[in-house]
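With one protein chain withheld, the remaining protein chains of the complex are depicted in position.
And then chain A:
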């Protein structure tokens, strides 16, 4: 199988992920899109590993690492989303603007 096919698939996956992260408002969807991007990278790693065949399977090893990392990351991310929900009653990334510079008007009630 030519190398270009899995790479194309990975590009499509990654772009979907980027789109999801940048454009979706639901925090859970954003996390899922993140996973999509990670897995696009994984696909890249596997594809190049199969193409090079260096005998040490470095690409596969790295992919396993990334999967582990992704598991940890999703745990953390979901915890943040959970806290967001508890604190605000929604998981809307657009509405969570606590980091914005507070106008004096909005600051005073809190």
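Here is the rule we use: a residue touches a chain if its C-beta (ideal position, glycine included) is under 8 Å from a C-beta of that chain, and two chains touch if they have at least 3 such contacts; residues count from 1.
In this section, contacts and distances are computed from a predicted model.
Enquirer: According to its UniProt entry, is the unseen chain "Tryptophan synthase beta chain", "NADH-quinone oxidoreductase subunit L", "Sarcosine oxidase subunit alpha family protein" or "Succinate dehydrogenase iron-sulfur subunit"?
Expert: Missing chain, UniProt protein name: "NADH-quinone oxidoreductase subunit L".
Enquirer: Decide which residue listed in A:1, A:22, A:53 or A:72 touches the omitted chain of the complex.
Expert: Of the candidates A:1, A:22, A:53 or A:72, A:22 is in touch with the missing chain.
Enquirer: One chain is left out of this view; which of A:32, A:46, A:62 or A:93 touches it in the full complex?
Expert: Checking the options A:32, A:46, A:62 or A:93, the one contacting the hidden chain is A:93.
Enquirer: Which chain A residues would touch the chain omitted from the figure, given the whole complex?
Expert: Missing-chain contacts on chain A: residues 18, 21-23, 93-94, 96-101.
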